[in-house]
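Complex shown without one protein chain; remaining protein chains in place.
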Amino acid sequence: MNSNFTAEEKDFQQEVQQFLQEKLPKETARKTKSALHLSKEECVEWQKILHKQGWAATNWPLEHGGTGWTQTQKYIFANECAKAGGPDVIPFGLKMVAPIIYTFGNEEQKQRFLPDILASNVWWCQGYSETGAGSDLAGVRTTAVKDGDEYVVNGTKTWTTLGQHADWIFCLVRTGPPSAKNQEAISFLLINMHDPKIKVSPIITIDGRHEVNEVHFDEVRVPANNLIGTEGQGWTYAKVLLTHERTGIARVAISKDRLVQLKELVATSPNGEDKLMDDVIFAQKIANVEIDLLALEYTELRTLSAISTGQAPGPESSILKIVGTQIIQAIDELYVEAAGYYSMPFVPYQFYDDYDGAQIGPDMATNSSLRYFNNRKTSIYGGSNEIQTNIISKAVLGL
Amino acid sequence: MNSNFTAEEKDFQQEVQQFLQEKLPKETARKTKSALHLSKEECVEWQKILHKQGWAATNWPLEHGGTGWTQTQKYIFANECAKAGGPDVIPFGLKMVAPIIYTFGNEEQKQRFLPDILASNVWWCQGYSETGAGSDLAGVRTTAVKDGDEYVVNGTKTWTTLGQHADWIFCLVRTGPPSAKNQEAISFLLINMHDPKIKVSPIITIDGRHEVNEVHFDEVRVPANNLIGTEGQGWTYAKVLLTHERTGIARVAISKDRLVQLKELVATSPNGEDKLMDDVIFAQKIANVEIDLLALEYTELRTLSAISTGQAPGPESSILKIVGTQIIQAIDELYVEAAGYYSMPFVPYQFYDDYDGAQIGPDMATNSSLRYFNNRKTSIYGGSNEIQTNIISKAVLGL
Amino acid sequence: MDFSLSSEQKMIQDSVSRFVLNDYDFDTRRKILGSTTGYSQENWNVFAELGWLMLPFSEEDGGLSGSMVDLALVMEEFGKGMVVEPFIATTVMAGGLVALAGNQQQKDDYLPKIMAGELQMAFAYAESQSRYNLNNVKCSANKIDGEFVITGQKSVVLNGNHADTLIVAARTSGDTNDTHGISLFLVDAKHASVTRQGYANVDGHQAADISFDNTPTLGLLGELDIALPAINNIIDRATLAICAEAVGAMQIAHERTLEYAKTRKQFGRTIGSFQALQHRMVNMFIEHQQAKSILLMAALKMDSNNGSDAKALSAAKSRIGKAASLVGRESIQIHGGIGMTDEIDVGHIFKRLTTIQFLFGSTDVHTRRFASL
Partner (left out) sequence: MDFSLSSEQKMIQDSVSRFVLNDYDFDTRRKILGSTTGYSQENWNVFAELGWLMLPFSEEDGGLSGSMVDLALVMEEFGKGMVVEPFIATTVMAGGLVALAGNQQQKDDYLPKIMAGELQMAFAYAESQSRYNLNNVKCSANKIDGEFVITGQKSVVLNGNHADTLIVAARTSGDTNDTHGISLFLVDAKHASVTRQGYANVDGHQAADISFDNTPTLGLLGELDIALPAINNIIDRATLAICAEAVGAMQIAHERTLEYAKTRKQFGRTIGSFQALQHRMVNMFIEHQQAKSILLMAALKMDSNNGSDAKALSAAKSRIGKAASLVGRESIQIHGGIGMTDEIDVGHIFKRLTTIQFLFGSTDVHTRRFASL
């Protein structure tokens, strides 16, 4: 048992650092570090750079163009990206629908979809949630009725992140009769977003941002060969991916980097006659979060180590979601507290390139509360923390 | 609206202070302040002193020999007692069974029991809980079967506080058939503890103390005129008293005094080269508890004010139980932390009068953890905090 | 001890409550936020007509001699509607300073106009380096030709963008952190040497960053160099006001969450039937009740002590800050995604409960101040 990197792993670390230094666009890095929104173009540009390097698909098997990295390599890559400001890839294509396609899709679907996902030629979004089906995903009501070679889709999906940019959406739809059991009535369908009968309407969140959407389907006709696997198995497919998703969702590397930045920030932030870091209570709060994150890092490493010895990530991985998001939100709160009065002004426009007024507040202070507000989502999405708690209660504790 | 005392109230405060200074036995005060156990004799002595003053029954109506005090007077009395180290009266007679007797008992019972309770001539204990009926009190199994002019009682009560001293016990017993609904099967019975068929066996708790007991009834014959009110109404009687009980249970005055003492303690406790009070983090923890207690004091005052304008204490009074015990336990923890290494030695014998060894640890330091352990009970007894939370959820929030 | 409301108190409470209920619903508020000023002059006129703007001023000054309890009653109702009109900035802070420190001429010049709703004011005290230290003042006033002129910068001045007249805390002697050497000046906000960068805060309240460049004053307010006690006093009163506002806001947040939990279904039952959520909503209730209690404690103690009790006030700000944090976060979490949208009120309450925690001193800062007094 040891926590040191091997010589090969150290070489790999250097390779990643060099790559990031040379290839990561500076503006993209700056925005990522500051939690400013990237444009669609900036996201795609970065993903294409990763693809060129062969590093776009860190979790795909080699045969489909994945990296084939060990867990330690993934750990190194995530940490170096966080330090350098390399943004996460938009997950809906590369991390969410692709594994479902290469695991449950047919050959034709693999050929048709995977290359464009790998090369970031298409933008995907996720159609799971509905107004009546939040935590209870099995309650979806969007229907897909077979009509010859096509499905006719009607219904509304919601919380569709970055759906305004999307070329394709993967959906859970109800193919069985309303009376059928949920588990047997839900199918997994890929739908082209350019269909004129699809309407995307923005949802503005409390941070003033347009990030999520409602997607309305009105008699949308979808070729039947866009169905993944078997009719009525969609719920099964979706669930398989959920435990895998929970590891990345801890966002340990990013939280680590944010704490490093926060400590740099408070080391110079004025607090009357002192610096903010001289405030023992505040320093103790930072330390507590830092310590909890250290623990979480090793909880994640223990989980990954189990995976690399062939065990599937168990329901314990729900811990990563729960604690990871608690830490994200605790860090957000520390940034707000550090910003003090300058957490209050709502001036997101001052970070746009075309702003030419005087800067309001030091550095990114005014962004702190917006990030705090936005990240309330992290304990709600991806299976709310309450749902994760129920999973542990049932599947791990046997309650 | 104002929080000042009237001139009369200030006079009353002085009267209480003078009484305590003159009449409260010094050794009783010392032990009470230090959370050392009082002997049965010390408890009775103090209650008889209170009785002589006419102050034994602060919550009884005047007609039965109560004080007839206003809520403000009760508040003043509680605070002055806490400051001076006047112990609480043992509640089972004066505060628990007496109100049931004078509210639901018949004339003969009032004559027979109340004078001795008021004068502390008899020691009462409570027979509610059973092994299978803790939070779910309605599940009692101790049976009382009518046989002519008597009930024959069989069963076992548990957690009977100070039952080893008791002359009488008031019990919830099952008089209906096992099939009967709980609400209609439970009766309220007074039983003489000197019956040879009653066996009291001690339960030792984790602080090494004999405070609670099991009480076994084996064919104990009880005169039928010891039944309070009507057969099958016992559960109703018991419940009526529960909300009243919850106000005193907050123990605000005692917690206030303990925080005053704690602050005095840390002002002189060495912490290497400093005093413990110079530890900003520890001072902040004390302040947080102190502030929460200030809030609770006003929550209690608001409740009492509502009572004094004729409203019954509602289910909101469960807040007092929940927060009051959280604060008691938080204070215990601060004392343990202040004691540091000297929270560890288990040397309760050093506080006995006959101990002649050297003192271990400063002052009462070694008592801190025992008190911490013992007071875990406060969130369990009197309707656990979980039960109180359920009460608020249902009765106040309508969930 | 007497915890009942007088008939006058009930009357003003009812009057504000009715206004919020009938004239300040969520859509109306949204329209006000979207307007050019970001608050409603029409509402302000109503406040004046109903006498609310007279509340904190003494009868000698033409006011109602309202107590801190009275102020808390009004602000608690304002909190239920998240009222954004600049009551705290103009009436409590700037008006309060004039009443507290001003000479008769200044009182006559400003107070009647404030009470009539004809004058908007703001108090500029915080600077980018000062954080919550009120004695940390760099912005300086120097005499040129016998008259003071002000140079320096002030941060996040509430109502600073709409104020006609500013009160500026400036250093007239000593070093940046000295408690002595701070003075208050009245300044024409529209003077050419005053640069104002206005914005809305995340909670919808208007504010501005302001800089002064040899700006002439409209006069010294109070005595030279010894303004700090008055500043402390007025910030404490404003702090009590936002504490009361938070208590009102928490009540609505809790009510909305209960309503939602009783109707929203998941897994075939209302989410309010899940015990884990029930216990958390009870916890929210307890936090609100404890906040309400400590607000009362602070208001009563300030009233017993001539309007000023720093220790009691800091206890309240600390405890209410903690409650506001929990109630705000839990309201969103129990609502789920819908709680994060701009279109319903709970997210806006959450934002206001957030800014209140960091306005006039954070929760921890007030805990420490409590411990030190």
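Labels for the chains are A, B and C, by order of writing; each one numbers its residues from 1.
One rule holds for everything that comes next: a residue touches a chain if its C-beta (ideal position, glycine included) is under 8 Å from a C-beta of that chain, and two chains touch if they have at least 3 such contacts.
None of the values given here were measured: they were computed from a predicted structure.
Undergrad: Going by the stated contact criterion, tell me the shown chains that border the hidden chain.
TA: A, B, C
Undergrad: Quick one: which of A:305, A:359 or A:375 touches the chain that's been left out?
TA: In the full complex, the listed residue that touches the missing chain is A:305.
Undergrad: Any idea which of A:13, A:32, A:72 or A:233 touches the chain not displayed?
TA: Only one listed residue reaches the unshown chain, and that is A:72.
Undergrad: Would you indicate which residue among B:47, B:129 or B:303 is in contact with the undisplayed chain?
TA: B:129
Undergrad: Taking the entire complex into account, which one of C:6, C:173 or C:275 touches the absent chain?
TA: C:275
Undergrad: Which of these touches the unseen chain: A:39, A:106, A:230 or A:284?
TA: A:284
Undergrad: Could you pull out which residues of chain B are in touch with the chain that's been left out?
TA: Within chain B, the residues that touch the unshown chain are 129, 132, 134-136, 139, 158-159, 203-206, 208, 212, 270-273, 276, 281-282, 285, 329, 333, 336-337, 339-347, 357-358, 360-362, 369-370, 372-373, 376-377, 379-381, 384-386, 389.
Undergrad: May I ask you to list the residues on chain C that touch the chain which is not drawn?
TA: These residues touch the chain not displayed: 274-276, 278-279.
Undergrad: With the missing chain put back, which residues of chain A would touch it? List them for me.
TA: Counting over the whole complex, chain A touches the hidden chain at residues 1-5, 9, 72, 75, 280, 283-284, 286-288, 290-292, 294-299, 301-302, 305, 309, 316, 319, 322-323, 386, 389-390, 392-393, 396-399.
Just so we're on the same page, only the chains that are shown with their structure count from here on.
Undergrad: Give me the ID of the chain with the smallest distance between its Cα centroid and the all-protein Cα centroid.
TA: Smallest centre-to-centre distance to the global C-alpha mean: chain C.
Undergrad: Whole-Å distance, chain A centre to chain B centre, using C-alpha means?
TA: Going by mean C-alpha positions, chain A sits 53 Å from chain B.
Undergrad: Please compute the C-alpha centroid of chain A, do the same for chain C, then give the distance between them in whole Å.
TA: 38
Undergrad: For chain B versus chain C, what separation do you get between their C-alpha means, in angstrom?
TA: 43
Undergrad: Give me the residues of chain A that touch two or more other chains.
TA: 281
Undergrad: Residues of chain C that touch two or more other chains: which are they?
TA: 364, 368
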